[in-house]
Structure formats: structure tokens, C-alpha cells
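Removed from the display is one protein chain of the complex; every other protein chain stays in position.
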Amino acid sequence: MRVRTLELAVGGFMLIGLLAIIFLALRVSGLSMNASEETYRVVAKFENIGGLTVRAKVTMAGVTIGRVSNIYLDQEDFVGVVEMDIYQQFDNLSSDTSAAILTAGVLGEKYIGLIQGAELDNLVDGSEIYNTQSALVLEDLIAKFLVGRVSDEP
Amino acid sequence: MASISGNNPLSGPYSEGKELKQVCMASMTTTQHPSGAANYVEISDLTFMRGDRVIYKDVNIAIPKGKVTAIMGPSGTGKTTLLRLIGGQLKPDQGRIVVDGHNVPDLGRTELFEVRSKMGMLFQSGALFTDLSVYENVAFPLRVHTDLPEDMIRDIVLMKLQAVGLRGASHLMPSELSGGMARRAALARAIALDPELVMYDEPFAGQDPMAMGVVVQLIRLLNDALGHTSIVVSHDVQETASIADYIYVISGGEVIGQGTADEVLNSELPRVRQFMQGLPDGPVPFHFPAPSLEDDFLRGRSL
Partner (left out) sequence: MIDRIAALGRSGLELLEALGRSGMVLFHALWAWPNLRTTFPLLVKQIYAVGVLSMVIIVVSGLFIGMVLALQGYNILNRYGSEQALGQMVALTLLRELGPVVTALLFAGRAGSALTAEIGLMKTTEQLASMEMIGVDPLRRIVSPRFWAGAICMPTLALIFSSVGVLGAYAVGVLWLGVDGGSFWSNMQNSVEWGDDVLNGVIKSVVFGVVVTWIAVFQGYDTVPTSEGISRATTRTVVYASLAVLGLDFILTAVMFGEL
């Protein structure tokens, strides 16, 4: 009987370990079980992606509708290309949707915010979002502000 | 698998008919012992060192088959070491240790495993496995060396425990046994495989008189009933002399005397006399080697 309690305890221990790893996977690292959820891919070009990372959120009206899947440099136009996977259920985004790189809080992480356009056509797999707004880079802002102040002087 | 003759009352049911061959082999490969019997263990020109310390220097010892042979000597001379050399746990610097026709230091892993299955050893502290019950301790060598079904293992274990009078204690853990009972349980484990050679390391040390009497009797009884060869290592003169057929007295790395119990007890050799009769001073000095007392005291004062 002693041996049985011992085995039960070891089994319980391994189970708790398993629960811990599931908790860490789903709740802490946000690894989604339905990673193979249907998505379609759209691209957007930005003059400056300023700290955006792969796996960043893509949101519309604050709701997450996709993730950034890839970022690279377009070596002809020298702009940053961002590929994002949008969940298939949001398949009615208009083709003139605009994208902006935003910051959560003052120093928070970067994410992409989409704003619905007016066209009747929809974005489909492989579409490009033409209407983009680059990340706000703090240094640029400060520089502009200073230059503006200087040129305002009589 | 270990084996001895099948017609003795305590041997296991799983072995028969190897004895004759072994006797023949043994008598072919070994010389006659002074006492007349063939030798089961033969140690020749053994030299063993611990670092720079010489424990044995050119020692010759022969253990006759089927007899109880005692190795006696003061503590720290290397009696336990000798048993470990026979068991192949230590390697000699020089010399041969032939057990049943095999030179132990030359044996590879598997051959050594084979030879050890024919040896049982009772360690000084008993050395029962503390995480196993008495029953499991005795069953341990059987499980390792045989593929016997569980009910047969049970029969053998209970038989061995019966032989040492502990059948009723089979479910106890070693920590629940008295010193004497632990020694007997360990003895049951040592003879579990019906070994041809049983080695006892200080079987009498630290036992109360009654337990000691039981162990003394058991060693003799088992030796005669099971027909194995016994080596008893001890410094207890009376008990050892009462059961040993032949005695070696070792001291300072060499054999200082040998013979039957009577011969050794009545030996005129001064060093043997001193040990056997327990004289505090003699050829073996009471004092550990030291500078003269005066020198030591004077040095102490000048500091």
C-alpha cells in the first residue's frame, strides 16, 4: 500500500509539472493552440517601422485581428515591408484600409492599427495596404519641434 | 547460477550435479593443504600497498575446501582488506589469489560476476540494504542472479531465514532489528545463493554474549550442513578457536603463525603467544613507535 501512495504522489507531481508547462505555454507566452488558424496575408510598406517586431499585434478599433508575421527591407525603394496575417473571419476589410504603427503607452510596445476605408472591394490574400503612416520616432519629433521653434524666431 | 550438492537440507531446488566436476577441477589445479584437504582459495606471494603503506608483504595463505578457516590478527592489520582482495574489490600489487581455479585479479567484469555469485560475504556492519525489508534483502541476490518465479524465491528466502531463526522477522525493516538479528539476517542473505565460499568479517564484534553464541554455532552448523568453505576473520580468540579447523595469525603484513586451534593456542612463538593470550606488551609493543618520553617532554617544555 505504501508503494501505491508513492506512485500516486509521483504521478501527481508529473501532472502538476504538465499543468505548469501548459499554463506557461497558453497563458504566459500566449502560444495559441489554434496556431494553424486560417489567416490571409497582406503587406504594407512603411518609411520607418521604428521598433515594430514580428508577432506584434494587428488591431482594428483596439481589437486584435492578426499578427505581424514578417518584416524586411525592400531593397529597391528602401522602405520597410511588413507582412501581417489577418484572421480569416475578418475578411471584409476594405481595400483602402489605412495602417499606422502605434505605441501602447508612452514607452510601450509597437503595434499596427488598421482603420477601415470606404471602398467596396475587400483586402484579400496578397493585397497591399497603400495608405500607411510610419512609426512616430521620438528623436524626429523633437528635431522637428526644435527646427520649428528656430524658424519661428523673427 | 550458484550450486552445491543437491542432497543437503538447505540447498535450493535449482541446482544439482556440478559438485563432482568442481572437486575434480579443484584437485587438479590446487595443491594439498597442510591439513590434508584440497584448497578452495590459494593466495601466493601476495603484496598489497595502500599508498606507501605496506599492508601485505609476500603472504601465502591456503583455505581448505569444506573447512572453517580463521584469519586472526589485531585490528588494522588488514583482515577486511584480505577479504576484499579475495572478492576482487581490491587489486593486489603483486601475487596470485586463486579462487576455485580462477586467478581473481585477472578476471574481467563478467567472469568476476560469475565467481562472486559463488561467494557470500557477511560484512562487519551487516550491511543490510536499509531501504529494503529483511525479506527483500535476502531475496536480492536471488533476483539478481536467477530468473526464478516469485513463489520459488519466497520458498528459498523463508528457508534461509528459518535457518538463522528469523523467519518471523521477514517483514521488518533493518532499522527495526537488534544488532545480533541484523547480523543473522545478513548471514541469511550471504547464503541465499548457496555459495561455495562464505566469508565472515568480524562476525562476533560488538555482539552481546548470547547473540555471539548464536552466531558461533550458526557458522559451524551452516558450514557442516551446507558443505561450503568458510573464512572467519576475527580478533576474538576464544570464539574463533572454538569453531575454526585451521587458524592463520597475521600481524604487520605477514603470517606470524598457523595451525589447528590447539597448535596456535599453545604456540611457543612469542608474537603468536602475545596475541592469543592477550598480553598487553611483548614483541608487539604496547606503545605506538615514538621518540623517547624524555625527549618529548623536554621538547614540550622548551616551546
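Note that the chains are named A and B in the order they appear, and that numbering of residues resets to 1 at the start of each chain.
In the analysis below, a residue touches a chain if its C-beta (ideal position, glycine included) is under 8 Å from a C-beta of that chain, and two chains touch if they have at least 3 such contacts.
Keep in mind it's a predicted model, so treat the numbers as computed, not measured.
J.: For the full complex, which residue in A:42, A:56 or A:82 touches the chain that was left out?
T.: With A:42, A:56 or A:82 as choices, the missing chain is touched by A:56.
J.: Touching the absent chain: which residues on chain A qualify?
T.: 6-7, 9-10, 12-14, 16-17, 19-21, 23-25, 27-31, 55-57, 104-109
J.: Tell me where the left-out chain touches chain B, residue by residue.
T.: That gives, for chain B, the contact residues 84, 87, 89, 113, 116-117, 119, 121, 123-130, 140-141, 144-145, 186.
The rule is simple: only the chains that are shown with their structure count from here on.
J.: Cα centroid separation between chain A and chain B, in whole Å?
T.: 78
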